[in-house]
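I have a structure here, written as structure tokens, and I will follow up with some questions on it.
Removed: one protein chain of the complex. Kept in place: all other protein chains.
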Amino acid sequence: MELPAIPNRIETITAFKQNSGMIAAVLPIHYPRSLFRAFDVLPVEVWGPPGTDVSHGGAHLQPYVCSIVHNALSFLKKGGLDLADFIAVPHTCDSLQGFGSILLDFVKPKQSIFPLYLPRGNRPEDLRFLTEEFRQLYRHLSGLTGKKPSEEILLRCIRREEKADDLLRQLYEKRQKVSLSNYSFYHLVRTREYLPAETFISIAEKVLSRKGFDNPKGTAIILSGIVPEPMEVLTTITELGAAVVADDLACCGRRLYASGKSEQPFRRMAERILNAPPDPTRGNSLEERKQYLLRLADQTDARGVVFYDVKFCEPELFDLPRLRAKLKAAGLPSVQIEIDLNDPLSNQIVTRIGAFLEILG
Amino acid sequence: MEEVKALGIDVGSTTVKLTAVDAQGKLIWHHLEGADPRVEDQVDHFFNLMREHGFDGKELPMVATGYGRNLVEQAEKKVTEITCHATGVYNQLGHGGTLVDIGGQDSKVIIIGENSQVVDFAMNDKCAAGTGRFLENTAGRLRVPLDRMGVEALSAAEEVAISSTCTVFAESEIISMIAHGVEVNPILKGLHRSLILRIVAMIRSVGLVPPLMLSGGVVKNPAIREMITQELGEQVTMPEYPQLMGAYGAALIALKNSNRA
Partner (left out) sequence: MSVSATLKYMVNVNIIGKTALGWQRRRAEHSTFSSSKWRTDILSEPLRIGARTKELISLHYLAGRYANGHRPVAWVTSGGPVEILQALGYYVLYPENHGALCGARRAVVDISTEAENAGYSRDICSYARTDIGSVLSGKTPVGKLPKPDLLLACTNICQTVLHWYRVLADHFNVPLILIDTPFVYDEAPDHAIKFVRRQLEDSIPVSEQVAGKTLEYKKLQEVLQLSKDATELWLEIMGRGKQHPAPLSVFDQFIHMAPIVEMRGLKTTVDFYSQLLKELDERISKGIGALKKERKRLLWDNLPIWYRLRYLSEYLAERGIAVVASTYTNAWGELAPLINVDKPLDSMARTYLYPILNKGTKYKLNTMRRMVEDFDLNGVILHSDRSCKPYSIGQVDQRNRLIKEYNIPALLLEADHDDPRAYAEEQVASRLAAFMEMLED
């Protein structure tokens, strides 16, 4: 079944700006969307993008830096972020740390840069720190925009994001039944990377209200990693006879944020991020990741995991050997695939996924 | 000729192989030639060849494998090289174990279970370091013909260590060795060692299950066989037609499916 019409990135940005809103380009992975929205700034995420002319990035970065960061820099240098008023760089890994730092110190784009540090644990002091970090971001945004949104506005924005995230979760839960192909499903959920929450809400509601859906056909698998790029890999998975029934992707499933509890806005934003599903870049242990993946497999009857990772991404690479061994011991086999954002989907990748599915039978 | 019951075609990046099996799954005919970028035309040409050999391929069940498998319209089913290799080798040799297939573009290690099923597998990563290409490129620098490489390498009493596994780095390493007057054969031996160590790492990453079997074009090179044995302390066995195992496995799968139908 087809998706309802969805505006693309440029259309969304243009429309938002026409209403005198501003745009923040945001790098992976976690950040408080509601905080930006409270200042009438729309966060639009930059995951690469794939297939960028990387020669610009190469002028600042060594070849052993991952393609997400290389592409982001090339994209910026080529004017791809010209429509953005701000650039936010969460401190996700060593490479994004370096990226943020060279933007501030050397590349110096016209946009203001916000670095954002994410603590690596979920202890009381992490919550306290992150709350303060968001308060600081508020002051920063306030200084630049001259606005001072009240607590009430902040909370309203948070609740709107919570509603969008709740619908996102419903899409995940009912994805078995919303009769969307692998490709369409991810096309839809990844619009959360740039659509204003209210737009996403109305589209998600439309899709969820459909009746009489079929179950997806094929071998049920979980996709783990950073981004499902090139997106045609999802079509390929369908052609190979499999259905992605759950994911542990940085851009998708690892950001199924639950609603916060606190009535204090900054704290609530922090709670949402710290309680998200396990993510190595937030410091979760191997055991936590294993438990989570096994639970996902259990809930969705997934038979295997495809670890689909970006080359040079150490947050992912360190965990894999032990994580895969643990999953295997628990009866959940997996395959590991390495990608570069600028490569087309290679035959070898198709063969690996295909052979893995043949093993699953 | 026995009656042909099923066909397997392996459309690789450098060669295309076709095999035909009888009702017992015996390999009774095969054909191998360089890959043509127009796969459809090449398949047509194969059907003509079969007619010349007295059987009509179009009527027979066929499974396609290899990188170009999806371009073979006549094939009723497409199966990856991994499963096909496992099936082919298992039937030829009559047992499971660890199959190492070293190709020009790709290398794979496949753990084959007791019932010919694939238990686990690994493939080389993006760089060429673990493939036949590594030898071709670097040995090209030494002006040794491909089919002599292994013999020459084995004839060397000495061996120099090649530390770089990156093809480009290794080439520059070789150039400097030659500039320093190092002899060709010890370098060749070092190059083989470097490739073998990459392959051994792949084998270890999935865990060696004896016996060890070899297939793929590169295994005609005797140094590869001997050095794998040295490194792992395991004798290797090889099927009669190491290059045909993918196509043969495909034919066997086609046969099995047609019997089931």
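Chains here go by letter, A and B, matching the order in which they are written, and residues are numbered from 1 within each.
FYI, contacts are C-beta pairs under 8 Å (C-beta built on N, C-alpha and C of every residue); 3 or more make two chains touch, one makes a residue touch a chain.
Quick caveat, the model's predicted, so the values are computed rather than measured.
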Among A:22, A:65 or A:188, residue touching the chain not depicted: A:65
Touching residue (missing chain; options A:32, A:50 or A:100): A:100
Of A:126, A:161 or A:271, the residue in touch with the unshown chain: A:126
On subunit B, residues whose C-beta touches the chain left out of the figure: 163-166, 169, 172-173, 175-176, 197, 200-201, 204-205
Touching residues on subunit A - with respect to the absent chain: 59-62, 64-65, 91, 93-95, 97-102, 104-107, 115, 117, 119-121, 123, 125-126, 128-129, 132-133, 136, 280-281, 283, 285-287, 311-312, 314-315, 317-322, 324, 336
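One rule holds in what follows: only the chains that are shown with their structure count from here on.
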CA centroid of subunit A to CA centroid of subunit B, Å: 39
Subunit B residues touching subunit A - in the complex, by the definition given at the top: 13, 67, 79-83, 106, 117-121, 123, 125-126
Of all residues in subunit A, those that touch subunit B in their complex: 311, 333, 338, 340, 343, 347-348, 351-352, 354-355, 358-359
